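Down below is the structure, laid out as structure tokens.
Missing here: one protein chain of the complex. Every other protein chain is in place.
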Amino acid sequence: MSDGRDRKERIDRGIKVRSDGLYAVSSLREMLYLSGPRILLIAGLLLLPLLLDPFPYWKRVVNILCVYALLAIAFDFLANCVGLVCLGGSMFIGLGGYFAAVFNVHLHLPIYLSIPAAALAGAVIATLLILPCLSLRGVYFAIVTLMYPLLFTRVIEAFDLLGGSNGITGLDSFPGTNLENYSILLILLAVLFGLRRVLNDDIGLVMHAVKDNDQSVRASGIDVVGIKALAVFIASFIGCLGGAYLAHVYMWAGLSLFALDFSIIPIAAVTIGGGGVLFGAVVGCLILVPLSEFLRFFGTFRIVLYCTVLTAFIVLKSEGLMPYCTRKYEQFERWADA
Amino acid sequence: MSILSVEGLGKTFGGLKALSGVSFSVKKGEILGVIGPNGSGKTTLINCITGFVRPDEGKVLFKGADITHWRAHRIARVGVARTFQVMRPFYSLPAYKNLIIPLWSPRARKDGGWRGGGKHGDRDTVAIDILEEIGFERDSRVPYKLASTLPTGYLKRLELARCLALRPEVIFCDEVFSGLSASEVASMLPLIEKLKMGGITLVLIEHRLRELFKVADRIMALQFGEKIAEGHYKDVIEDPRVKEAYLGIEEV
Partner (left out) sequence: MEILLFGVINSVTLSLTALGFTLVYGISRLPNFAHGALYVTSGYIVWLCVNTLGLNYVLGIVVGIVATAIIGALMYRLIILRIRGMQISEIIATYAIGLAIIEGLRWGGLRGSTFTLPSFLAGSFEIGGIAVDYQRLFVLGSGVVVFAALGLFVKYTKTGLALKAIAQDERAAMMLGIDSDRKALVSFALGSGLSAFAAVLILPLGSIVVETGYNVLIYSIAVSIIGGLGSWGGAIVASFIIGFAQILTEVFLSTQYQMVISLLAIIVTLLLKPSGIFGKQKELDDRV
């Protein structure tokens, strides 16, 4: 036989030997162990604008990063918690952006009203548009959401609606860059933790059950279409919020809000960061969005790159970075005798 | 007083008449057994009554109200629950979390029967209570295991438990005994009796006739989507048409 040491042993850390979410925290160290990563994330995100103060360009990147993170969270929520794959995230950005432009420019709503109003209106419209395919299972949702952004672009272009290919200009900008930074960061954190709360609640369980087995959910007296519509509404609200914000940052709403990047980067981020845990989406964006800024020079080649990385991740490491790191964080590994 | 009555229910799939003109009614607190060879339309009957398939013709009355073309979740909400022949638990959830879904439904919430008004913890306790009632050992790890790791016997019970969590008035059981060992069936029978004592009306679709005849008050036999006999089990198995359906035509 061998000289021992030929099997890697994995042991869960003591604190994780828990029974159904109940565990005793007995020392400061354990508290730190549990809340450390969370604090790191929150503090990191909040400090980011301060750290990047000398680089105004990168401060803007942080804003865009947050918008992408919102979209990625929405995608992750729909795909891995309810089982609906949304291939057209840019639809949400576009709807939110155009609504914000209409509210702000045409109806003269102030910025702090136009963003939430646009998010709400966009979410309502998106849910109504998607509603017909919600009673169907499988690929219909993916197909229909894939079509909408392309159709919106064509329709706006063809009929010269809403400023046609020039878009709507003259939106109010944020009063200051710090406000601009922190408003989206706070929105992101609120969405992140709020959505996690929803998912950990019983309604989250019901949504999970819809993904697992919708027939049984119906037999349990719950309207599956209603639950799905609610989920779509939540997701599109989050997405439209990002879109409305973005329109105000750019002070412009145009066809590029329906750009492919808004559809594919969130998907790639979720795949890389790991699905099912909302933090994975944020982590994925933290990696991808700065990368995409560096690759700005390459134009559409970036999309090729995302898609390649995305496919590679799906095939080779389908769990994603975040669950992988969580696993490593919660386990000891050591060599043991076989 | 019949709690649920079906009048002339019919359903055609393509050219195949899966059900035609089936009528019957169930009294409150009764156990009705439905038998018939494979493909005789038993499962289609359940699907049509509980709204999972739209019937082409006929009516379903529940406590006098016409529920024929209601959607499945609405029918479940008025108190007509069903199990699936091919078990459909939520495999990715622990057994007791499976029951949170029916407990979350408007019926379970509004009924006020369960203490859980909406608090997270309460529903969990109720779920464990129901599981214990249905034969999961409370103190073991079984109720906390993932449904995908449970053996068939427990999954069948879980199906029933999911119905019970709705506090239904009528339960349609699609072959709850199939795939179970003799001893497992033997432990299921008292459970069925207990449900009956609790005032729940049961419609059992079964292939295991011996066990079914022990609990059922009345038997209905189906063949080729039509009702061929109804009554006490002794009369039903003596019926020439039922014999023919099960044994084939005797050649004289």
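Labels for the chains are A and B, by order of writing; each one numbers its residues from 1.
The working rule: contacts are C-beta pairs under 8 Å (C-beta built on N, C-alpha and C of every residue); 3 or more make two chains touch, one makes a residue touch a chain.
Keep in mind it's a predicted model, so treat the numbers as computed, not measured.
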{"item": "Residue among A:35, A:200 or A:311 touching the omitted chain", "value": "A:311"}
{"item": "Identified contact with the non-displayed chain, of A:143, A:162 or A:189", "value": "A:143"}
{"item": "Residue among A:45, A:79, A:102 or A:192 that touches the chain left out of view", "value": "A:79"}
{"item": "Absent chain, residues of subunit A that touch it", "value": "79-80, 83, 85, 87, 132-140, 142-144, 146-147, 150-151, 154-155, 158-159, 214-215, 218, 224-225, 228, 260, 264, 267-268, 271, 275, 298-301, 303-304, 306-308, 310-311, 314-315, 318"}
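The rule is short, and it goes like this: only the chains that are shown with their structure count from here on.
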{"item": "Interchain centroid distance [CA atoms averaged], subunit A/subunit B, Å", "value": "42"}
{"item": "Interfacial residue positions of subunit B with respect to subunit A in the complex", "value": "50, 52, 71-74, 76-77, 81-82, 84, 88-94, 97-98, 100-108, 118, 120, 123, 144, 162-163, 165-166"}
{"item": "Touching residues on subunit A, where the partner in the complex is subunit B", "value": "19-20, 201-203, 205-206, 208-209, 212-213, 215-224"}
